[in-house]
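Report on one structure; see the data block that follows.
One protein chain omitted, others in place.
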Amino acid sequence: MSIQIKNISKQFGSFTALSDVSMTIEAGELVALLGPSGSGKTTLLRIIAGLESPDGGSILLHGEQATRQSASRRGIGFVFQHYALFRHMTIFENVAFGLRVQAAANKPSRAEIRERVQELLKLVQLDSFAKMYPEQLSGGQRQRVALARALAVRPKVLLLDEPFSALDAKVRKELRDWLRRIHDELHVTTVLVTHDQEEALEVADTVAILDHGKVEQIGTPQAVYDHPASPFVYDFLGDVNLFHGRLLAELSLDKRGNNIAERVESVIGFVRPHELELSRDLPEGQKAVLASVVRIHAAGPHVRLELRITGNGRPVAAELNRRRYEQLALTPGEFVFVWPQSIRLFDNAGASSLLIDQGGGI
Amino acid sequence: MAIVQGNQIRKPGRRWSFVTKSSPLPGFRLSLGFTMVYLTVIVLIPLVATLLHAARGGFGVFLHTVTAPRVLASYRVTLGSSAAAALLSAIFGMLLAWVLARYTFPGKRILDALVDLPFALPTAVAGISLTALYAEHGWIGRYLEPHGIHVAFTPLGIVLAMSFVGFPFVVRSVQPVLEDLDPAMEEAAASLGANAWQRTTRIILPIALPALLTGTALAFARAAGEYGSVIFIAGNMPMKTEITALLIVTKLEEYDYAGAAAIAGAMLALSFTIMLVVNLLQWWIQRREGRRV
Partner (left out) sequence: MSGRSNVPSSAILQPTVPQRMGQVALILLALLFLGGFLILPVVAVFAQALSQGWKLYFESIRQEDVLSALRLTALVASIAVPLNVVFGIAASWAITRFDFHGKSLLITLIDIPLSVSPVVAGMMYVEVFGLHGWLGPWLQEHNLHVIFAVPGIVLATVFVTFPFVARELIPFMQAQGSDEETAAVVLGANGWSVFWRVTLPNIKWALLYGTILAASRSIGEFGAVSVVSGHIRGQTTTLPLEVEMLYNEYSFTAAFAAASLLTLAAIVTLVIKKMIEVTSGVHPVPEEEEVES
């Protein structure tokens, strides 16, 4: 079932959660709503679900007006951040709940309910837990139950509100893969809210990035990562490493010649750590900065180097693959030349972005 | 915990095996010692003295005393009224807890504070005041009497007074559970298609039930032992409106210490049973949900 979001606005008191948000989600898509806290992504999800009502705008589910419809009638499944399992019911009863509360006309028989519940528990690999209580399960297991419960009533739309953020990193990764597989199997239109860009980029077909109640960019994971539309998006979709990653070299540029519009006085350049080239010797004609090596983090698949530009003392983070690192054999304290392989420039308004390819000088 | 000395392993002496986990914090001996002495003097010794006295003369004498007709009648009055009061407390307590936990309205804070009034008001004051209200010419009594509803000096009055002191237990047991109820659970139920009635009966009430039971048990316990609020409005006619607590006092005034002790023993048995029931309820909840009610 497709979802059309038209001009949705929502205020909480004096706080604007959503401001004229519009987008279309195709049937069968897995869309991630990505953004920092306060960006409005959860509010948008809850409005789609019918758990909040918008101040303005409308929601259409499969072409039909759903804005005033109550959440119990929209045919959606909702998975909460903290599971919201019914703690006084067994796992079986939790999953069966949606089936049991249906109006008598549509309600399946006891045998049918039992069959469906078992089918779902098997899908989430928790069939032996049917008689236990949520209290006895781990966080990851509880979330799987929550998923099974939401799917039991064959929703046309599946909505997940930061479903994995309360879980350990490893469990998070597992469930992420899980979710993708289930989606591929069931083809339910799915909307996932998350603040974790790695999660969004890995799982979704389409990513919508929100900030301060507005949509900053919508596109495939590759599109938004490689062609960020604004500094915010660029900054937010940082490196996939879970380390702090202050990852940009900020180079203030004066007016340059070449094919840059002269109207731009000063720009800011954004470079990813892995887009930096390091060398002990400066190749002919290559413009570069000199930096000293402060610290090297060599554990893991890539090597991160903390550098400091000698000229202005500014820190720079670079990332090399192991082979290149071993070639260079750098140690802390040494000096090295640094230049970007590709650089993205934003002017002060942050709006326009200019891409300079290989060999972009400084 | 073994101590390695040289290449020998010695177990430490049994000095502090009482403490299962050693703690860096000071004051264990002092605080525990004081607590135990206090409890022994204030609770244990008097309790044991009473139980022993009750048992003096053997079980037969005890049984005879506690099953005398007047005593039995007092049980009937007391337990019957307590049960009725507990039921009333459950109903009104539930109502109040629901309203306080889930709605906002003008005067809510005052209502909330006033729920504690029966805790704060001396029982004697409650007693004379309720009597004044429900007596024949009292502010409320004057409307009830003509309809043949006699409250003062009847078992109905006893139930009333017991409900007065009992209902706060229900409110204060249920209210936190309703307040702590995760709204996400109700939202989840709604998203799964449950309407308001289904959400109430399948989610909220079952979760609140253990707290309701606990509160009702406590209201019952308080009602059964209540003295000051009841004796003014009860009328205190033996065999008809005499509560067991009053019977104890009467026996003491008659210097029948043995009789008083025996009945006190019976009342203690009831108290302990209720405590046991409440603890079992708590344990059941703990097991099912991993937390107290």
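A and B label the chains in the order they appear, each numbered from 1.
By definition in this document, a residue touches a chain if its C-beta (ideal position, glycine included) is under 8 Å from a C-beta of that chain, and two chains touch if they have at least 3 such contacts.
If you're wondering where the values come from, they're calculated on a predicted model, not measured in any experiment.
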{"item": "Of B:G27, B:G57 or B:G80, the one touching the omitted chain in the full complex", "value": "B:G27"}
{"item": "Positions on chain B where the hidden chain makes contact", "value": "18-21, 23-28, 30-32, 34-36, 38-39, 42-47, 49-50, 53, 92, 95-96, 98-105, 107-126, 128-130, 132-133, 138-140, 164, 169, 171-173, 175-176, 178-181, 183, 186-187, 190, 196, 214-215, 217-218, 221, 224-228, 232, 245-246, 248-249, 252, 257, 260-261, 264, 267-268, 271-272, 274-275, 278-279, 282, 292-293"}
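We adopt the following convention: only the chains that are shown with their structure count from here on.
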{"item": "Distance from the mean Cα position of chain B to that of chain A, given in whole angstrom", "value": "53"}
{"item": "Residue ranges of chain A touching chain B (in the complex, touch as defined)", "value": "49-51, 70-73, 76-78, 80, 82, 84-88, 97-98, 101-102, 133, 135-136, 146, 149-150, 152-153"}
{"item": "Partner chain A, residues of chain B touching it in the complex", "value": "182, 184-185, 187-195, 198, 202-203, 206-207, 288-291"}
